[in-house]
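A protein chain is absent from this complex, but the other protein chains hold their places.
Chain nomenclature is as follows: A, B, C, D and E, assigned in order of appearance, with residue numbering initiated at 1 for each chain independently.
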Amino acid sequence: MSRIDGRTPEQLRPVTIERGWSKHAEGSVLISFGDTKVFCTASVTEGVPRWRKGSGEGWVTAEYSMLPRSTNTRGDREAVRGKIGGRTHEISRLIGRSLRAVIDCKALGENTIVLDCDVLQADGGTRTAAITGAYVALADAVAWAQGKKIVKAGRKPLTDTVAAISVGIVDGTPLLDLCYEEDVRAETDMNVVCTGDGRFVEVQGTAEGAPFDRKELGALLDLATAGCVDLAALQRDALVRTQDA
Amino acid sequence: MSRIDGRTPEQLRPVTIERGWSKHAEGSVLISFGDTKVFCTASVTEGVPRWRKGSGEGWVTAEYSMLPRSTNTRGDREAVRGKIGGRTHEISRLIGRSLRAVIDCKALGENTIVLDCDVLQADGGTRTAAITGAYVALADAVAWAQGKKIVKAGRKPLTDTVAAISVGIVDGTPLLDLCYEEDVRAETDMNVVCTGDGRFVEVQGTAEGAPFDRKELGALLDLATAGCVDLAALQRDALVRTQDA
Amino acid sequence: MSRIDGRTPEQLRPVTIERGWSKHAEGSVLISFGDTKVFCTASVTEGVPRWRKGSGEGWVTAEYSMLPRSTNTRGDREAVRGKIGGRTHEISRLIGRSLRAVIDCKALGENTIVLDCDVLQADGGTRTAAITGAYVALADAVAWAQGKKIVKAGRKPLTDTVAAISVGIVDGTPLLDLCYEEDVRAETDMNVVCTGDGRFVEVQGTAEGAPFDRKELGALLDLATAGCVDLAALQRDALVRTQDA
Amino acid sequence: MSRIDGRTPEQLRPVTIERGWSKHAEGSVLISFGDTKVFCTASVTEGVPRWRKGSGEGWVTAEYSMLPRSTNTRGDREAVRGKIGGRTHEISRLIGRSLRAVIDCKALGENTIVLDCDVLQADGGTRTAAITGAYVALADAVAWAQGKKIVKAGRKPLTDTVAAISVGIVDGTPLLDLCYEEDVRAETDMNVVCTGDGRFVEVQGTAEGAPFDRKELGALLDLATAGCVDLAALQRDALVRTQDA
Amino acid sequence: MSRIDGRTPEQLRPVTIERGWSKHAEGSVLISFGDTKVFCTASVTEGVPRWRKGSGEGWVTAEYSMLPRSTNTRGDREAVRGKIGGRTHEISRLIGRSLRAVIDCKALGENTIVLDCDVLQADGGTRTAAITGAYVALADAVAWAQGKKIVKAGRKPLTDTVAAISVGIVDGTPLLDLCYEEDVRAETDMNVVCTGDGRFVEVQGTAEGAPFDRKELGALLDLATAGCVDLAALQRDALVRTQDA
Partner (left out) sequence: MSRIDGRTPEQLRPVTIERGWSKHAEGSVLISFGDTKVFCTASVTEGVPRWRKGSGEGWVTAEYSMLPRSTNTRGDREAVRGKIGGRTHEISRLIGRSLRAVIDCKALGENTIVLDCDVLQADGGTRTAAITGAYVALADAVAWAQGKKIVKAGRKPLTDTVAAISVGIVDGTPLLDLCYEEDVRAETDMNVVCTGDGRFVEVQGTAEGAPFDRKELGALLDLATAGCVDLAALQRDALVRTQDA
């Protein structure tokens, strides 16, 4: 019994990762998970926020945002409303934590990298696409900083890769990489962030309908872990491609 | 090998639940998990937000806040800064989702219940104490609404109990109900929200240091599930006590 | 002819002052005037705001706030609205001025004490309870700072005690310490702040209905002065009690 | 022993009240107390704020503001900072309450009058000049509304006149109508709002230095009451002058 | 003597207009003027803002924004700062006015079209690219609304085409379509918005260095008018291409 778009339960949507999408940013990626498209840029600045000065350690942070018409119905611009909504805050924090999990702040030195993840088109899984794409932009930015000697010679700020995927239970079946239509029907929804070695950085499961039990949780983690392995391979492929900017 | 405060790894801090702490609110609780104290009130109003009007369904939402000096160092008041921080937003949303998991919105009818969870003193686990206390305030508010016939006769808006606890891995050992000092040292930190029948409403695990593997995740879920069973019993005890307001 | 709650016109409500209500703050008090309960904390930090640096003088300031459901009907949270209302601003400034009236800023040295006064339950007279309680928290904080040598040896930043009470004319009769029900019916409402020696720090009288004349003003000041003498005695009693935190 | 500007202790500064200073507003006044100049407009609109609809009663409110360079040193514009300061809030509320003391809201009917008091030049006593000038603008606006039959025939929304003056103790001497230089040196500072019949609408006394006693309070009230009588006469004179707009 | 990028003074950069860049929006375009790339979406909603209800007329408005890293140095996100800057406001208003110049609001009926113009990469001329691209998105949205009978049969809300270009004087030479590097060196900078028939909708010239005279103004208008003719042809070409979304 197949899914809306004909996929099997454990199948990712087509994923594309285009590097060098910005002539200004030190790292930039346009990532798509099916119809979900997120533009990720990594900006390097020397120096760190005030509370971190003198620590010898760097900082990596992220800001997530959806363009007003990235969704089916136009949403208000947060800049116009004058405040950032709770969901935006929550996702920005999640992306930042996920990337810091693979950063050695000491090796980075007192430099800051900001990841901007702007959703151009949304069809479910925007936060996981953002993390997966931001990692690639971050890797390019770190390489740039190493090339410019902003990161000291011999230091390796990146300790692993990191990727993320959504999973959920729809009509009793655990599914990988939900599109929007599946997402709204899911009884349970989980976002999982894994490092390249298959361990967990974040596990966020939410019962949208009935609570879920330990067995269901296990099935979802199995799917997500496998999905993240596939994404890690796609990230590696993207990073070895020669880049023509 | 015992913990900072002499507890065993699987032991809760002393938990107290005092109902009727406000003469105004329809439900109110002062809950403490050790030195963490959260004041929870439930406010019932007839009617629902605009986007829900005419649906025949009610709404339950929550707002979390820390008093400026609930922590060791005074924090700025969010009202003075003029914006709510990401962490506050994130926790308010978590509390709301957790409580809605045990509410039958149809049975509630077009009524709104707002849970205010104000942290008077913080020593780790404020969000889980807030959920656990807010449930009791919610139960009192629902009973009040039933008594006033605001909820129609024979309808049962509450479908189960809900409680939450934090768990984490400190120096390689999985621990239940972290106090602040343990929390800052934890490599992995997880908040788990369970219904009274032991199923999950939310599972939020975060690697603060090294990523965690499936086995560690399992050990933490075991601890949390058992902790929530104990909290559910304490909630039931509190709710059967005669209340003198 | 007695009052709603059986008091005589010149009688205070039962007043309780519990010190040491926070394990974090340098001074903390839960004060109640009948059903009005205000939680006051005093936070000491070394250093002063920028505009006062290098003056050799300290600073004392206050922030007042009502929890959303401290009143009969839930009010919006000011942090959520994104701005502080006029009444909140006005009361915060009043508390700050009242406390500075008994502080020798030179003796305090370049240290700052912030008083947070959060109303947990309101039944009239929240601002006067806040001032009266905040004084006790301030006294504890000053003593703490002297003990820690943050205030130089031999210096006495506190020059007197300070307390406050509301008075008003209800149905033609001047009354001391109005509860909410009396307050809404008062033709004239006055808040009076006195030092321990019976002199005035603030006198704020407002005609809510008809204007008031000099004789009525005199009667209200008589009541308030006597009330403040009683409060000063209660403050002294509270401060000599051994504190077990 | 005379004052900075040669006045006796009980003497007002030269006061001028120019009506018809705006071609748009229903009432408008440029008032000066010496070098303090406040531009007051009264705007009439039919209808009342939502919370007052259907009551049959009108509403009068006020907004006070200082132009950035009305003072010796330029202050930030509150619109640019994005929030209104506590002092501005406090004074706006004081002006509104003072004017409502002489308004019969029933007689006004469901109409709203907003008083805007913008300080063009400040030299002490801006809030009392604002109240005194706003009353005259209000009287013109009420007359306009009566002429337009917006207020029903035979109804008299204005019940009395209202004026305000500052008093203070400088070097031990009680003085009327402090200019800025006196104000900063005052030990005690009081703003008094009186109706035309000499009764009090507001009495706000603040000890800036040492607390003040009952006798000093009495001397200040004597000065202020006499000053308000003079201001009431000036208001009446201004209102009987033919106006050429 | 050629320009930085080898163009002649009266030559546009390569312009591309890709329609159908969003699966959600009723009209969408990715436009580039050389390295300047702006993503424009047009969102149709039935109904109009409150102030226009019952007029029978529609409304067209625009919001412009730059992604934080669309420029060489990362800028703060306006949503994070909590306020929209003056430049953003100014450009959003310019785009809205320009498009309304070719809209017959009566023919549109009580419908609203919002144009979102988000700059993905900036290299000078972002506002003129935004107007030029937004016109194409608007045309698609109008056609969609006609197809859906949201616009009544036989009505033609679009009265003409509209395009915009920047011109400026660099080292004494008038140039068309300045890139960023030319823009910062320009003594005079002008943005010109023309309808398809070559008339002006907006002319905004600014002396960045020395003031400019009538002859220079004339030379700039000549260049701009010709440039807009070319852009109008490109818009027409884009709109006749078959679109595969």
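To be clear about the criterion, contacts are C-beta pairs under 8 Å (C-beta built on N, C-alpha and C of every residue); 3 or more make two chains touch, one makes a residue touch a chain.
Since the structure is predicted, the reported quantities are computational estimates derived from the model, not experimental observations.
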{"item": "Shown chains that the omitted chain touches within the full complex", "value": "D, E"}
{"item": "Which residue of D:R69, D:K106 or D:K156 touches the chain not shown here", "value": "D:R69"}
{"item": "Per the touch definition above, residue among C:G82, C:G125 or C:G168 touching the missing chain", "value": "C:G82"}
{"item": "Identified contact with the non-displayed chain, of D:S22, D:S98, D:S166 or D:T206", "value": "D:S22"}
{"item": "Sole contact to the chain not displayed, among E:K23, E:K53 or E:R93", "value": "E:R93"}
{"item": "Options D:S43, D:Q146, D:T159 or D:T225, residue touching the unrepresented chain", "value": "D:S43"}
{"item": "Interface residues of chain D (partner: the chain not displayed)", "value": "22-25, 28, 35, 39, 41, 43, 45, 63, 65, 67-72, 74, 77-80, 82-84, 88, 114, 116, 118, 120-123"}
{"item": "Touch residues of chain E, complete complex, unshown partner", "value": "83-87, 89-90, 92-93, 97, 101, 190, 194-195, 197-207, 210-214, 217, 221, 225"}
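FYI, only the chains that are shown with their structure count from here on.
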Separate pieces, if any, that appear once chain C is removed in thought: A, B, E | D
{"item": "Chains touching both chain A and chain D, listed by label", "value": "none"}
{"item": "Between chain B and its twin chain D, rotation from the CA superposition, multiple of 5 degrees", "value": "120"}
{"item": "Remotest chain, chain E as reference, centres from CA atoms", "value": "C"}
{"item": "Copies chain D and chain C - interface residue numbers shared by over half, same or different", "value": "same"}
{"item": "Distance between the centres, which are taken as Cα means, of chain E and chain B, whole angstrom", "value": "51"}
{"item": "Junction residues of chain A - those touching two or more other chains", "value": "82-84"}
{"item": "Complete list of chain pairs which touch one another", "value": "A-B, A-E, B-C, C-D"}
